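With one protein chain held back, the other chains of the complex are shown just where they sit.
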Amino acid sequence: MSEIKEMVLEVVEKIFKDKVEKETVDLLEENKWAEDVWQLLLDNELHHVVVSEEDGGAGGDIEDLLALYELIGKYAVPVPFIEHTLANFLLQQVDIKGFEQLTTYSITTPLQLKDNALSGTLKHVGWAQYAEKIVAVAQEDAQQFIIVADLQDALMKNSTNLAAEPRSEVVFENMKALQKVPVSAKQYEQFKKLVTAASVSKMSGALTTAFQLSVQFSKEREQFGRPIHRFQLVQQHLANMAGEQTLMTVAVNNIQTLLAAGREESEVAYARLRMDDASRAVATSAHQVHAAIGVTHEHRLHHYTRRLWAWRDEEFTARYWKKQLAQQLLETKMDLWESITDEVETHVHA
Amino acid sequence: MSEIKEMVLEVVEKIFKDKVEKETVDLLEENKWAEDVWQLLLDNELHHVVVSEEDGGAGGDIEDLLALYELIGKYAVPVPFIEHTLANFLLQQVDIKGFEQLTTYSITTPLQLKDNALSGTLKHVGWAQYAEKIVAVAQEDAQQFIIVADLQDALMKNSTNLAAEPRSEVVFENMKALQKVPVSAKQYEQFKKLVTAASVSKMSGALTTAFQLSVQFSKEREQFGRPIHRFQLVQQHLANMAGEQTLMTVAVNNIQTLLAAGREESEVAYARLRMDDASRAVATSAHQVHAAIGVTHEHRLHHYTRRLWAWRDEEFTARYWKKQLAQQLLETKMDLWESITDEVETHVHA
Amino acid sequence: MNLPNIQFTEEQKQFRQEVRSFLKQHIEKGTFETRCDSWLSGSDPSFSKLVAEQGWIGMTWPKQYGGSERSTIDRYILTEEFLAFGAPVAAHWFADRQTGPLLLRFGTDYQKEFFLPKIVKGECFFAIGLSEPNSGSDLASVATRAEKVEGGWIVNGAKTWSSNAHDAHYMVTLIRTEPLGEKKHEGLSQFIIDLKGEGVTIAPIRYLTGEPHFNDVYLDNVFVPDEMVVGTLGNGWKQGLAELAFERSGPERILSTFPLLNEVIEQLKIKRDLVGLEEATKLVAELWSLRNLSIGVAKVLEEGGEVAIPAALVKSIGTKFEQKIPEIIRLMLDVYPNLHSDNRVERYLAESILHAPGFTIRGGTSEVLYGILAKGVIAQ
Partner (left out) sequence: MNLPNIQFTEEQKQFRQEVRSFLKQHIEKGTFETRCDSWLSGSDPSFSKLVAEQGWIGMTWPKQYGGSERSTIDRYILTEEFLAFGAPVAAHWFADRQTGPLLLRFGTDYQKEFFLPKIVKGECFFAIGLSEPNSGSDLASVATRAEKVEGGWIVNGAKTWSSNAHDAHYMVTLIRTEPLGEKKHEGLSQFIIDLKGEGVTIAPIRYLTGEPHFNDVYLDNVFVPDEMVVGTLGNGWKQGLAELAFERSGPERILSTFPLLNEVIEQLKIKRDLVGLEEATKLVAELWSLRNLSIGVAKVLEEGGEVAIPAALVKSIGTKFEQKIPEIIRLMLDVYPNLHSDNRVERYLAESILHAPGFTIRGGTSEVLYGILAKGVIAQ
């Protein structure tokens, strides 16, 4: 963990606690977003946390960044913080300097590149309708590149995900790539993991809040003359949620450390798979505990459960990683126990 | 339903209630079995229930027989009743007169037939170590036959299933087929369904007892000063078991009627698939309700749960039928709703 | 527990085809779009009018009130087809499922003559006023009260979670007509309240999708004439219980997400994805067994038998099944849930995911049902 982590997290959590009300999150449903919170994050240089100190940043690492993404999920903050900082972090990995203009990314499907012209369709791109630049992957013959493009050149069809967050289909027809840097298959794999780690981190945050809201509700709500947390069936929900929440907090902590140390092997994939189950279990139990009140728009719970439902089917899903992991299992000569306990071997990635 | 059904069921249930104690079921673990109960069944001509009246039987139908199999499961009766009567019923379908000598069957894997000589291995054959004859399927070139063979000619390796019921590996090396009748692929398919319906019926019986024992236990057992059925978490187990038990009773009733009426299409497969889940759910909940007492050999519960665990992996399993049903879904032109609601179409069987 | 084993007759199969071709025709004409959970969230009074024209509202009721005196099984078939095709039948749903049977059993001649023909014509919709802001699963803790006045009652209080009250004309409302005594289930009565009347305020509660769905209904000195009391004064709780078997055992507790399952199997067939189809067969088998149970309960209900426990079983297991469908299906294929997609699987998946939390809450939470079921089992 970088030294700045705790301090930064404290500052940011305070900002979110103060500024992100239920109504702030509701903004998305009216096609607005929390521009004031975004401005505060910029004013506090939080978009520069992982920019190196020589480039004027705070010199943090991926662990710091992912911890911030957990907070974005924990407060359901409707700002393009993850998109912008992760896009810039990806660029940083290939020695391209980040942008101050709002940038997003989409690396799920490579675009086609020919003579510096980009073609293809990127689906469900986060916050593209507000961003100016996009970081993507493009393919020319057998070579893959990280590219940067201008979004005003692209055709865009705006929509939202299940949580009303902006998602766009972005179509490139022979558009110019502003920059391009070749990347190896291994680097691309690494980028997929970073994106997935970001996703798992924000899900962990949302999951924590869904759990905490349920604990809170179970203390306040009375039925048949006593607080509902006194009923065994509610206790079962709380116990199960506590388990999922703790497991995922530990898992996310683990992958953050491993990524920062450059020692990650399959752990991001494991965490993503496990998160699929955890998010379902927590969303289901949280709603069951809240009963009818929890399915109203008036209550905050859905801001977190809808995010869990939306995020689990975006970018590199559990289904994607399951196939990757199965391929690895098939190819390794070690048995399962050796694979799990041996942290040295570099796994073969399909 | 044949008219004799209710009367016969009543008689048999009385026999089982009177004669099948826990110690009777325990006999299997000492390599003995309930020969006295078997003799009573013979004395009451119960092995002739589906033999036609002109052949001296009771003229019952498959519905009657399957209902008796439910009782065998319900009381965990350690006798080769299902094996013997089903073997003879299969023979009856191809106009071979049944045997009085103890007969078993195994149609899961066809033997090889050449110039009237049988070769091959039958695995996990029920009660083969006590039986004299076996009904099996054999293949010569592209043609399948129902065959009868003498068990004293075969090599046998005796073992037991998870419930200590006798199961043998039976090896034929150029043994003589006593009888053979060619069967069509459709007939063979029908035999698979009969065998599966028998299995689902006995499982339904065992499942009912596992459930009833749990209800009983929850009334008698006290914890923290009150009967345990007053605790919500025990109520949840009871409610879930009641659901599974009712679902399966209705399902088994349904396939019995359909088979007797010759209107079965995919229902046996559906029931078998659903039974896989039901038996797991009930066995798990029944043990959880009984806690430590239920995992002792002294308590009766394991006679029923071990049967559920053993039977679900014998003969034509849920895994087998899942593949058959998937193939049917693929081949039919109807959509799912049409398939489910249209009871006329003859499904294509793979 | 056992239940009768129903095989449909030729006439019943033919009726199913009749309903099906009506629905397919209207989908083709664009009258409605298939949606998951449309029976409760798809209120469309003009579609209800079309259904009424077919004679399909109150179809089991006596002819003297405009019904067709058809069997419960016919109604079951009708309902199944509505659900399988995701038709927007929410507007007339409660009047057809609950209010009609309630009035036929407990209503006065005046009430039957006044309401039933209107309901049958698709001109009169009902809502249910049961829950209150603080009651939750403790439905008997009713605080809405009525005071006797000349010719009727003055009602004050509030009801909540009243589905479609914003489209309904009347609400069958559970009200405390005697002071709260030892037993909170006693002293309750059922009133029919005119939702357009004076003192009634309907405040929509938005569902988590943002759509209006249920409502708070505030009752401020609302006058209810004596002839709008249903059945016996003080007997409201028991009368309400009688409705529960109808409410809990129907195909709407199994099929809310069926359009998704149906569509996905079509997609898997096109892709010739046997692994996916194998996975799907488990859901089909589960559907088959639940359907047997639910139809068996319908049959017993028709014959006037006691089905409180099996009806609660249908609700408890069926709603978990319909809740599970989207969760299993999303793992079977690469699909992005999207309420506004042109791709049917994406759209049905989004509808199913967002509506699923309600399935195991509305009409009796699973937790409450476990208690009811366990007590039933222990009493046997």
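Letters A, B and C name the chains as they come in the text, with residue numbers starting at 1 for each one.
Simple rule for what comes next: a residue touches a chain if its C-beta (ideal position, glycine included) is under 8 Å from a C-beta of that chain, and two chains touch if they have at least 3 such contacts.
Predicted model, so just to flag it, every value in this text is computed and none were measured.
Trainee: Considering the complete complex, which visible chains touch the unshown chain?
Mentor: A, B
Trainee: Can you say which of B:35, B:313 or B:331 touches the chain missing from this structure?
Mentor: Residue touching the absent chain, from the options given: B:313.
Trainee: Mind listing the subunit B residues that contact the chain we can't see here?
Mentor: 29, 123-124, 159-162, 221, 223-224, 231, 233-234, 276, 280, 283-284, 287-288, 291-292, 294-298, 301-302, 305-306, 309-310, 313-314, 317-319
Trainee: In the complete complex, the non-displayed chain touches which residues of subunit A?
Mentor: 215, 218-219, 229, 232, 234-236, 238-240, 242-243, 245-251, 253-254, 257-258, 261, 263, 267, 269-271, 273-274, 277, 321-323, 325-327, 329-330, 335-337, 340-344
What we mean here is this: only the chains that are shown with their structure count from here on.
Trainee: Find the two chains joined by the most C-beta pairs in contact, please.
Mentor: Summing C-beta contacts for every pairing gives the maximum at B-C.
Trainee: So, what's the distance in Å between the C-alpha centres of subunit B and subunit A?
Mentor: About 51 Å separates the centre of subunit A from that of subunit B.
Trainee: Find every residue in subunit A that makes contact with two or more other chains and list them.
Mentor: 231, 233
Trainee: Quick check: what residues of subunit C touch more than one other chain, meaning two or more?
Mentor: 367, 370
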